[in-house]
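The structure that follows is given in the form of structure tokens.
Note that this complex is displayed minus one protein chain, with the remaining chains in position.
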């Protein structure tokens, strides 16, 4: 993971400071607070701040004066009930703030989730570091034939080698030219005194989309779960899915009851359509149903059959 | 302020608990955490949780690895710069959660601010308490003649007395009928065993709009200031303005530098239109400008003259 | 339905005007444009404007230069695919604007849907009409014993009569006092020349929550369906459900393919939890499953059994 020693030191100093608070506090999350969790080759997510816990959801649902929680069992029952019936507002009462380092093509997908607060490192104002994403061989997949936006089997041999070579060389070369246009070296000194240097907001356009950017990203628990549901899904691109998976790990530390309800009702659930529901009723009665007699298209039938092991 | 002894006890117990945290912590806000601040006759606002402080704004603006803050002077300079130039995203990185008790006609104005999370006490699920708002004599104003949505001088004598009598009597009577329809007394016992009692979701419609409701209301600092700017304004209805004023007090404890910048650039600022700007330039040059020669309508001219003591 | 003759005339005049446009146009919706659809005793919804149609969804999904649509079958396939896989952004490309007249306690539920634009009739600025909601005998339900926020069997006999009497009399009385405090009759004349009249923003607090208000409400098709899914649900209060049902009728005229997909995947679908999915697999294999062996709570098991006719 690309976190320089200076920055590791800054993180470490901040972790060393402790304060007293009356606020809801989660020891398991405090444990990893500020610590980067490695994702991809140079990326990370780290929790920078949080508000609330499982009990805060219960408290908000009850508009309580005190802690609002009762026995763990009752709290769990309520949280599961709220999740099952899409009562989303109590989950909005918890908030979390991440610092994320991610390739720009991942950032462009991520930002589509609008109900969040974002502060991104500005390439108008500052110079981007020379850090770019190169997939590992196990993630170098070919274009899917069946699904226009998916991947298929892995590239091998010379084809794989050539792809990795292109990605590395073009990233290197474009960065070299970025510096040349800026006329500024890594230490911030002019390379050629006779030149002005191109404006940063212009020079950046020569970088490729696998360059890393960074942002602070803050959202509430309800919208976090919405993000995780879509981005931890099999259909999500691998390079964003690994961020979602790291964040599910954070969720389990932060709000364990909610994380459990999330897995039960959102992550590993099944959505049956109206027609799908009728089919399942027939199947349960012992009736034989085929695609032809199901009322579903081939594609939908295949999806249903796979889900229910028909 | 109508907080029952049981509830005072719950609040007090929660205040007694202290935890260790690595998160940004604001001692001045911890001091008043959970404590209700009285507003109107039976209402309150109280801070239930918060995330971030002035330093967190600076940290987000710099996408920092550590605390991100420098000397207080530099931090203040940056916060003032961000506020002046409408760089709003760093302010979105702080979050606050209030518990508010407020009359329903105030709640109906408040809820128009959409960028917030809300959990309201449910009158479908529970029975509302017998608590309603009655204005004090100093706030019993007549309808403004000049401004269709404003107030004018105070009602006096018999007219004032009659208004207060109506408001009290109708509130009392409607609540009595609410209980009768519910067929349930304050202790939750059936009043008449032979009756079923009307559904709560229906019975509530007999209450008047001055009845108090309660909610948890959570928002980020940027949107909080947007709310405060509009609701602490002279044109806002008195009954919501007093809530905004109490919350400005909270803001001053929570993020004092931001509160200062807010007062400088949002609360006591002046917005000059394009034409207004030209007029001010002429005035500064020593030119005499009248409404007729100003290019403004009478109303706009009056507003400008009042603002600039012309 | 309470629409005065003057207003019927205004609506009728607007309906008489026709324009030429290059925009996507839906004849079935033009047919009912501006016409109020009666809901409850004095309420209505009417479509005031719309943007887009089924084809516009397809066009946006393809980021097309022209109409973007192909054969109806292909368009339908794509719309069903988008709905099934929660690709919501193409549905956001259609927009609709309603004028709604509704009781205030319904308005308070409705406004919780934040992703919409709202302009409400202002009781600070204007005087509310004497129009209040009284349930019909068929909707006068008692409080549910099993579900804290539900209804049970109907009230009958004297209890029903008494409820209707209370609701009518209190509504009447409060309105009379509202006018007395305002010191203004229906024609806008002072009632008593010696009095000032209470400010409108204050007087309104004496009205009960069954008084009607009105607003313009505008939202995109994705968020409309989210609203309809929650508010047309059995668990929604009857008084808001009837609005949702009227609006589903509008949706069927506006975007018939989307309406069909909405019914298939949102309105009459079944959500199986992770555990529920496992149970269904066992049932399909012919295994006998009881609540005890299901891993579900009694309540969840009852819900599942009801849904799947087990």
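For clarity, chains are labelled A, B and C in written order, and residue numbers in each chain start from 1.
As a convention for this text, a contact is a pair of C-beta atoms (placed from the backbone, for glycine too) under 8 Å apart; a residue touches a chain by one contact, two chains touch by 3 or more.
Since this is a predicted model, take the numbers as computed values, not measurements.
*Asks:* Going by the contact rule already stated, which one of A:84, A:200 or A:229 would touch the omitted chain in the full complex?
*Replies:* Per the contact definition at the top, the residue touching the missing chain is A:200.
*Asks:* Touching the left-out chain: which of A:11, A:61 or A:140?
*Replies:* Touching the chain that is not displayed is residue A:140.
*Asks:* Which candidate, C:30, C:152 or C:263, sits in contact with the chain we can't see?
*Replies:* C:30
*Asks:* For the chain that got dropped from the picture, name the residues of chain A it touches.
*Replies:* Touching the missing chain: residues 103-105, 107-108, 111-112, 114-115, 118, 122, 124-126, 133, 135, 140-144, 148-153, 155, 159, 162-163, 166-167, 170, 173-174, 177, 180-182, 195-202, 204-210, 237.
*Asks:* In the whole complex, what residues of chain B lie against the chain that is missing from view?
*Replies:* These residues touch the chain not displayed: 77, 84-86, 89, 112, 230, 235, 263-265, 267-277, 280-281, 283-286, 297, 300, 307-310.
*Asks:* In the complete complex, which positions of chain C touch the hidden chain?
*Replies:* On the chain C side, contact with the omitted chain comes from 3, 7, 9-11, 13-15, 17-25, 30, 33-34, 48-52, 56, 59-61, 63-67, 89-90, 92-93, 95, 97, 99, 117-121, 214-216, 218, 220.
Basically, only the chains that are shown with their structure count from here on.
*Asks:* Which integer distance in Å separates the CA centroid of chain A from that of chain C?
*Replies:* Centres of chain A and chain C (C-alpha means) sit 34 Å apart.
*Asks:* Averaging only over C-alpha atoms, locate the centres of chain B and chain C and give their separation in whole Å.
*Replies:* 29
*Asks:* Residues of chain B that touch two or more other chains: which are they?
*Replies:* 118
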